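There's a structure below that I have some questions on.
A protein chain is absent from this complex, but the other protein chains hold their places.
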Amino acid sequence: MRRRRALPAGPPLRERDRRAENLTLVLLLCTTLAGAGFIALYFAKPDTQFLGAALGLALVFLAAACLVAGKRVVPQIEVEKERPELEHLQEQDEVLAVIAQGGEGVSRKRFLLAGGGAVGVLGAALLTPVLSCGPEANRILSRSPWRRGRLLVTERDEPIAAAGIVVGELVTAFPEGADKEDIASPVIVVRVRPDELDLPAERRGWAPDGLVAYSKICTHAGCAVSEYRYPLYDPTAPGPAVVCPCHYSTFSVTDGGRRIFGPAGRALPQLPIEVDGDGNLVAAGDFSGRPGPSWWGVRQ
Amino acid sequence: MSGDPQRGRELYLTGCQSCHGVDARGIPGTAPSLHGVGAASADFYLSTGRMPLDDPKSEPDRTEPAYDRKSLDDLIAYVGSLGGPSIPQVDAARASLSEGQRLFTENCAACHQVVSRGGVIAGAFVPTLLEATPRQVFEAARIGPYVMPRFGQAQLSDHELTSIARYVQYAKHPQNPGGWALFNVGPVPEGLVAWLIGLLALLLVIRMLGRNEAP
Partner (left out) sequence: MIRGLVRFLDERLGAAPLVKKTLQYVFPDHWTFMLGEIALYAFVVLVATGIYLTLFFEPSTEHVIYQGDYAPLRGHEMTKAFQSTLDLSFQTKGGLLLRQTHHWAANVFVAAIVLHLLRILFTGASRKPRDLNVWVGTTLFALAVFEGYAGYSLPDDLLSGMGLAIGYAVLLSVPVVGAWLAVLTWGGQFPGKEVFEPRLYITHVLVIPLVMATLIAIHLAIIVRQKHTQFPGPGRTERNVVGSALWPGYALRSLSLLFAVAGVLFLLGGLVQINPIWLYGPYHTYAATNGAQPDWYVGWLIGALRLMPPLEIHVFGYTLVPNPFFGGALFPLIVFALLYFWPALERRTSGDYARHELLDRPRDAPWRTATISAFFSWVAVVFLAGSQDQLALHFHFSYVGLVWFFRVASIVIPFIVFFLVRRAARELKETELHPLRLNR
């Protein structure tokens, strides 16, 4: 590579690199062909792979042409410059003097500046109404569509017959008539053997005949707790639990939704259920805790 | 496919009774009874090679079946003779792919992954279904093997389960119009490609463009 200092004028000192020039021309030709190919393919066969290959190659050929031109065709001009002087001590003093000049003849400088604090108070005043959003947020987050007597339905809005759920099964259910995407809506209903149940005393009546229901939304970060592990044969496999596929928080289904592994900070809220006169599942009240991820208003 | 239950019993006594008992009523703490599990269960476990299992405490994984076709038929016939559901007839071609996608996502994807590439659950591995036949999918859903949940008739009718089996067939070779699909695993291999192909190629480019004098 030949280099020279930049000169204002003078005879050319550099030989032309014919080979590099030819190579550049060939590469530019390839660019043109690939570009034309892209246009043709767009109309004839707009397959993603062909289009991407054609356009990508066109750009790569152009890049190669510029590379060859930039390194071998054109002269490599090396320049030396001085760096800017960054610290101007005298001018710094002059700046301060100019600013101070703006306060000439002003007698109560300090008080006026402190009065700028009034602007700060005004700003705070404008923001204060925002505070009422706090209790409002808590109210919004605590809403639940579940009530005593609310029918459980499938994703296709059909009632769920209690007898139709077999041991080891997991069913996703929603409150009849509610928005299914509301995170307080989805619940999982599982049937375990009644002898496996170990619910807290106050929830003994919440699980008719081994059927237990929990919120389907993980109390860690809000994903659907939709992995279910139920052993076909107890002694040689891990016990019944629901697991969340996001961060693998694991909750026991026999033990009131207690967290047995993972980062979730609290148990999965349990929904009390009972069987109505038609043999279908209905809610017997609201959740044991707030469904979904925690916020400050969630109490232990 | 009619096997000989007598020969099946002989094979059973050679290969299975050490865990499942001489009378196939199970050995507590080791293996369950096979009475009432049906030819469907036997077909699933044996044809996927999950049984025989060397260590009863380990997770039964899919392997090569340990028996030839005739022996499999015989064993299945023997277990079938102990009672329980028979082998289902599953005709996936007549089921709905679209329904299958919806049902699979709702019921199966959380463990098996959206295109059944498998995954983990705390305490167990979830297999891919890349080698599963429609019949095996159907059987597994009704049995709930190892720690897999079971799906009863009321929640998943035979037709719906067949649609799921149809979707599983599709998922083996899903539509990947975008190019090389990176095994349909997800963002992890995508990130690897961004660094090891995309960025690496550009590093080579700037090596050519810039200077590399030892500073």
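We just call them A and B in the order they show up, numbering each chain from 1.
Throughout what follows, contacts are C-beta pairs under 8 Å (C-beta built on N, C-alpha and C of every residue); 3 or more make two chains touch, one makes a residue touch a chain.
Only a predicted model underlies this, so the values are computations on that prediction, with no experimental measurement involved.
Trainee: Which residue from A:26, A:161, A:199 or A:246 sits in contact with the chain not drawn here?
Mentor: Hidden-chain contact among the options goes to A:246.
Trainee: Which is it among B:36, B:83 or B:174 that touches the chain not included here?
Mentor: The single option touching the absent chain is B:174.
Trainee: Contacts of chain B with the missing chain: which residues?
Mentor: 97-98, 100-102, 105-106, 109-115, 117-123, 125-126, 167, 170, 174-182, 184-188, 190-191, 193-195, 197-199, 201-203, 205-207, 209-215
Trainee: Please identify, in ascending order, the residues of chain A that touch the omitted chain?
Mentor: Considering the whole complex, chain A reaches the absent chain at 6, 42, 46, 48-53, 55-60, 62-67, 69-71, 74-84, 86-87, 130, 133-134, 136-138, 140-141, 143, 155, 172, 174, 180-186, 216-217, 220-227, 244-249, 259, 261-266, 292-300.
To be clear about the criterion, only the chains that are shown with their structure count from here on.
Trainee: Could you give the separation in Å between the centres of chain A and chain B, each centre being the mean of its C-alpha atoms?
Mentor: 31
Trainee: Name, in rising order, each residue of chain A that touches chain B in their complex.
Mentor: Touch residues, chain A against chain B: 48-49, 52, 63, 67, 70-71, 154-155, 161, 163-172, 190, 224, 226-233, 235-238, 241, 243, 245, 248, 250, 261-262.
Trainee: List the residues on chain B that touch chain A in their complex, please.
Mentor: Those residues of chain B that touch chain A are 28-32, 56-57, 59, 106, 110-111, 119-124, 126, 143-155, 177-179, 205, 208-209.
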